[in-house]
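Inspection log for the structure reproduced underneath, given as structure tokens.
Missing here is one protein chain; the remaining ones are kept as they sit in the complex.
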Amino acid sequence: MKKNDLKGWLYLLPAILFLGIFMVYPLIDVCIYSIEENFNFASQSFTGYGLHNFRYVLSDPYFVQALKNTFIIVVITVPLSTGFALLLSLALSSIRPLKNAFQTIYFLPYVTNTLAVGLVFMILFKKTDYTDGLVNLLINRFGGASVDFIDGPYWAKIFVMCFYTIWVVLPFKVLILTSALASVNQEYYKAAKVDGAGAGRIFVKITLPMISPTVFYLIITGFIGAFKAYSDEVALFGTDLNAAGMNTIVGYVYDMLYGNSGGYPSYAAAAALILFAIVFTITYINLRISKKTVSYN
Amino acid sequence: MKVVLDGLTKRFPNRNKKEAGEVVAVDHFTFEIPDGKLIGLLGPSGCGKSTTLNLISGLEEATEGRVFFGDHDVTKLPPEERGVGLVFQNYALYPHMTVEENIIFPLTNLKGSARLSREEMHKRAVQTASLVQLDGLLERKPKELSGGQQQRVAIARALIKTPEVLLLDEPLSNLDARLRLQTREEIRRIQRETGITTIFVTHDQDEAMSISDMIIVMKAGVIQQIGKPQEVYDNPVNLFVAQFLGTPAINVFNAKVKDGGLWIGNDRVLDAEGVPDMEVYAAIRPEGFVVDPEGPMHCGMDRLEVMGRDTSIVSVNDAMTGKSIRSIVPAESVPDADAAEVRFSLKPNKVFMFDAKTEERVGAVR
Partner (left out) sequence: MKYSIRKYVSKTFIYIFLGLWAVAVLFPFYWMVLTSVKEYGAYNAEYVPKFFTAAPTLENYAAAFSGVPLARYFLNTVIFTAATTGLMMLVIIPAAFAFARLEFKGRDAVFALFLSLMMIPTELVVITNFVTITDWNMRNSYLGLILPSVTSVFYIYLLKENFGMIPDELYKAAKVDGTSDLKYLCRIMIPIAMPTIVTIIILKVIECWNSYVWPRLITDDSRYFLVSNGIQELRENGMGRENIPAMMAAVVAISVPLIILFLIFRNKVMEGVSRGGTKG
């Protein structure tokens, strides 16, 4: 039996090694960083332990801006993308010809590099000296005035950011919802039709309860994903997100760590822990709500 | 190769950690299987049959006791050094390999001088496949075969390394009724041809009775009875064995012995001389009933079920432990289905008495 124990651990060794070095140790380390005050990256010295880093981060206008941006992303994109994905999935599951083609097209954004496509969005929305950009020309045609969505007013930047975020996260949601809808037993629908229930009633009384676990799963993962937004913003507004006023919490963490404003791992750690606390709390609340409302069968 | 089990015991730690103690899956098994016989190991699910098989194969280690193959103590040997072939209920074929690859897989594990050449392996595969009548199917994948064919592949895989002992764990349970009959004949034939000592685990008493040289009836890890199938059927040592063997199941009545007679309700159905007065269970095989207008046993008529050659009479009696009495009688002696009552006399050799407390067999009726 001893030999078997050893063998089991041997098979696990690589995984344990990697997870230990790059997951468990950093987890402890990040907590230590966050309470080391006035940490100096060059001399690896600090002046004492305390909550100064958290106070600093929370009073940093850049962090406050990042916090605000992140919350806007979460509040706008999660409900909109989930609702819109539900509409698309319902429409998809009600057709037969072209269904596969639509599904394939809708999934494309998932497999493309978000930075690459972000560049295309930037070109479509940006107003330059040479051209107002395609979107603005469209707005002009309907009688509106051109706006620079990339370097212009805050609301315009928020709009393009949320639009792009939704464009990026939809494939996953549509895919998951379509397969959830497909797995609802068709006999429920037949029974409901025989009972004379209308389409709206069938949706509210049968479809929605049946797929509610999936919807909640998407909402939870959607919240987590939206709170970690970063690459999409870089794709649209460039790496200097603070200057653009479009930074996110994750962006703030990286900026504190590296680049022109970097070299402050303690501040980065504090910000990352604040993010983790927020995500954890929201997820916990979500799970509590879903436990109460989701019907499983 | 004869197989000897000596005080074989397997205890598992209790799954539910809150409960103390251990689960005894196999409790002091002692018996000897003569060389070249087919043994049916029979019992309800969870009685420790499969554990016994795993102990013999070496997949599990015994807590106590020893296993001998011939005179050779194999208790401490790992499975691959015991020379056993094992066949499973769900065949356990490797789905990504062809029939031939499946069959020769055990040979590919041989090392050093025992290792065979490719051609030799192929030759052996063809031979073994032909023994189990799989000729021409060697290139197929398991999922392209019927259940019966898959099971024969599993048997071929177990046979190819010419094991000392062949172990079959519920080999027929996944087959449909017709294939089950066919395959069990097949197993019998292969066993006869190869002469390999074979142990066959099943919960289906029909199966065990029909092909075994000898059956072992188990309950809760303890051997209840060992013997030739007919002997065990005709002479069950306790109520459990009596109930476990036979379809339809034996009819069990609350009864008593009084003044040298066996009483069911108010009927003195048979003589039971020399048996002291006591509460008993009277168990009557369905074929032990004879329709007899003058018979001593009174039952309420319920219905008739015609089964072709025979007819099954379903009747009721207050002393019956189950719902209704099932008796099987020849078609010509069928009573009137609309009558309120049916009377039986009983064949003494089909009636057994068991102590109401211990459920052990007592005395004999005449």
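So that you can tell them apart, the chains are marked A and B in the order they are listed, and the count of residues begins at 1 in each.
Quick note on the criterion: contacts are C-beta pairs under 8 Å (C-beta built on N, C-alpha and C of every residue); 3 or more make two chains touch, one makes a residue touch a chain.
Here the structure is a predicted model, which is why all the values come from computation and not from measurement.
Within the set A:I123, A:I139 or A:A244, the residue that contacts the chain not displayed is A:I123. In the complete assembly, the contact with the undisplayed chain comes from A:F102, out of A:Y56, A:F102 or A:Y189. Although one chain is not displayed, chain A still touches it through residues 4-9, 11-12, 14-16, 18-19, 21-27, 29-30, 33, 87-88, 91-92, 94-95, 98, 102-117, 119-121, 123-124, 130-132, 134, 137, 167-169, 172, 175-176, 179, 221-222, 224-225, 228, 230-231, 234, 238-239, 250, 253-254, 257-258, 265, 268-269, 272-273, 275-276, 279. Residue positions on chain B in contact with the hidden chain: 54, 57-59, 79-81, 84-86, 88-92, 94-96, 105-106, 109-110, 154, 157, 161, in rising order.
Quick note on the criterion: only the chains that are shown with their structure count from here on.
Taking each chain's centre as the mean of its C-alpha atoms, chain A lies 60 Å from chain B.
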